[in-house]
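Left out: one protein chain. Kept in place: all the others.
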């Protein structure tokens, strides 16, 4: 057992941190969010140049072959800076599904993701299945794909979709171009300044050649993607919680009321200690989960459910307390502090909320 | 709508309060608890002389015809003074069952309860039915009663038992003398200094003449008893919470640490405010419940479940905080403060705990 | 002591129902039930309809044009309005400055302002908080200097709700710099059309524009708009805050929202949310009876004091819990979000819970303010600790 980051991992963290501090200040972030659904092509190009788009892919596919630990390192820093770029949708989620496939189309798509020339979203969720993501109605019949996928992340910019569908009662994942006849995208800004959309497939012609994964492999690919995505957004929340408590401590030291900094008030001190502790124990559980996932431990999925449940509780508490301790400034859109709360709320809602994962943990 | 106590109700409260302050100090109470399972015959005699044993009975039966409001008044004061006498078991629970019956045996028994010459306990709970008190195995066959009742309150002193049993699949309540052949009592002290016991009935001969209630009336009598008993122990808890926060405020004003009374520390102040608020909102709900029960409102049972659930949460919080703020003194047996926590714990466990009543409330 | 309504009460309830059925403006009703945002004119129409009914001063004494209702009647009135999902009655005129004027104002002021408040001819807003003074309200710095028969006001106010619609603002201003900061504060009524006043929007995290900054530059205010005595403003402010806190819990509105939430979740397979709802509902009933107990005490001659702090704290906590449960019920469908006004009809998400979900998250974010404004909940606890527990 070894709980220290490697030099390489520390360097990666330094690199992400430095980028966020110099090129992704809150002001920059707000402009991107307001003007373009959280995505800035130039920022994305920087990601590509820094090699970040290659992080989780195998060397065979032109990647760095990094695992959950390195992704968690990146997302923890992203969480601190409220990075809105579609790294989760493209690199983590689509990346995970594509990497699990050995077919040529997958490999070609990966290389285009790595060089930043294409964006791909996994279209798996449907309106009526709650968080039961395998309970799907989108299906293929006579070579034609029909169905509606909801809450597809980064739908505004996706050039193609990895569509989770049924062929009879067998699961299958197709890669479908967004411009294909019969594909229509209805996209929205999300509450946290990114974008998602409903993607409708109406008699879209798909051939054998566009199959990325099928049968058991397909459902396994979705499960593996969900585990990895949950791990990443939990790391992001841990970063956000850390930033939230640090900013709150700073603010209370500066804000004066009753002739003294409000950080002098014991009730506020203890609330900040609670925030700090929630961030720390969440980080501890993140360690366990990322190490288990990295070590392909049988219990990894269970721990990730536990982590997601914990994050749902801790980040809500931290986010709400941060807003409360900032007083009116906490609910003001121009301060970053309220945006952490928004992101925490979205993170809990994504890929199974606290209650869902508490059940999962209990039953696994 | 009128939310003011009547003069008569205020007088009753004054009377109980005065008795507790003069004749039932904590020291007196501790001696009774340690020597005789919470029951002191002399105190009981005082209750009889004061007329308290007649409170809920109809005038026809020699009582004062008081209702849930007056009982709540008494129990609130009992809760403040941690009164351990078997008033709940005898006057409220057995009283409620007997009063619902029109038969002569019931009337005779009531008059003996009123003059303090007999004690009666309702034996309804069984080992394997959890809080589903109508799911019973104790039964009568060929005039012989067989079964085991558990957690019978005041079993040590009961002269007779109101036994909830089945005759075939029909419910029936018998009055059985504790000295009857085949009746055996195994009694224990309870965690809060009173007593309860298992009562075993082995081929006990019971006749028609000992039937207090049968069929639907019998199960209704049990339900009505449970509602009234829950209301009373909730009122007791409200009194206990009030005493707990007042004593805690007092203690923190006297206890010095770091050169000042610990009541100066904001964190402790806010904890005491929380205690106060829990006591107040619980009291509000008690008002609603007792008024609904008094007015025979259809929703009374639901509100009582809500009240019991609320009390389970509030009293635990108040009791734990009181102990915590008393520091080491809080866990010391010689201080009263820890005894409130014990009583709250028992109150939650009796007649359906918080979780049971939360379900009830949700489903009613 | 009894919980029953008298025949007169029941008849009164029927009158309220009749109003809601026949006089409550239809266009307001429709928008409310669809969860659409109301315009300024909608709000005016609604308040005027109450005035026409004679009910605008539902908690005012008869002598100032109020109804003089009993606590029970006020309870019934608010309950029926809540069940009917009417808009919140704006508190700034009716519950805040109005009671201050009829309690501390002079006869001219009563004549000048009270009728317009009741008739909703004037929209009021509240000039209390400043950028530097939030919880520590008494540290406010906006200055009013006496100059002949005028005050010259300079400074700024913030978090001013709906200042963009307001005709008048009531302000706490500093007329003297004193040792004790609570002294030297005065209570001034200012016409928003006066030269030198600038209103700038503050956008909140739900994307909405509800609050504002208000800047005063050499604003000339007639001295006759001073309420009571110069330097005694803090007394009036505290009086007002206790009144403000009192109506803040919004129990009837919460009951309506609860009903919607129950309908939305009744087919949910998991019991967890149902238990949370039950727990919330029980607390709401307890809060309602806490209000009733306080109203009863008031009717017996008491004043809303520190007890109203309980109602503020518990009320806002419950409001916030309710919005959290909405978010939980909405699940991942909180993501599509076009702002507090919701989706336009040409562009709604496929999910059939979209409107519910979008409003859920909007309200969740918006309602974070409730534990901050009107004296933060921490401040309320300080008040209770001092005034009731004596520590």
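Per-chain numbering from 1; labels A, B and C assigned in written order.
Please note the rule applied: contacts are C-beta pairs under 8 Å (C-beta built on N, C-alpha and C of every residue); 3 or more make two chains touch, one makes a residue touch a chain.
Note that the coordinates shown come from a computational prediction; the quantities given were computed from them, not determined experimentally.
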- Result, missing-chain neighbours among shown chains, is A, B, C
- So which of A:136, A:291 or A:349 would be touching the chain we can't see? A:291
- Message: Just to verify: which one of B:41, B:130 or B:143 makes contact with the chain not shown?
- Response: B:130
- Message: Please identify which residue in A:61, A:257 or A:303 touches the non-displayed chain.
- Response: A:303
- Query: What chain B residues would touch the chain not displayed?
  - Reply: 125, 127-128, 130-131, 148, 150-151, 186, 188-191, 196-198, 200, 256-259, 262, 265, 267-268, 316, 320, 323-324, 327-328, 330-334, 338-339, 341-342, 345-346, 349-351, 353, 355, 358-359
- Item | Where the unshown chain meets chain C, residue by residue | 271-272, 275
- Item | Contacts of chain A with the absent chain, listed as residue ranges | 1-6, 9, 69, 245, 249, 252-253, 263-264, 266, 269-270, 272-274, 276-277, 280-285, 287-288, 291-292, 294-295, 297, 303, 306-307, 309-310, 313, 358-359, 361-362
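The rule we apply is simple: only the chains that are shown with their structure count from here on.
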- Message: Among all chains, whose Cα centre is located farthest from the one for chain C?
- Response: B
- Measuring from the mean C-alpha position of chain A to the mean C-alpha position of chain B, what distance in angstrom results? 54
- Task: Quick one: report the Å distance separating chain A from chain C, using the average Cα coordinate of each chain.
- Result: 39
- Euclidean distance of C-alpha centroids - chain B vs chain C, Å: 42
- Task: Mark out which residues of chain A touch at least two other chains, giving numbers and ranges.
- Result: 265, 267
- Can you list the residues of chain C that touch 2 or more other chains? 378, 381
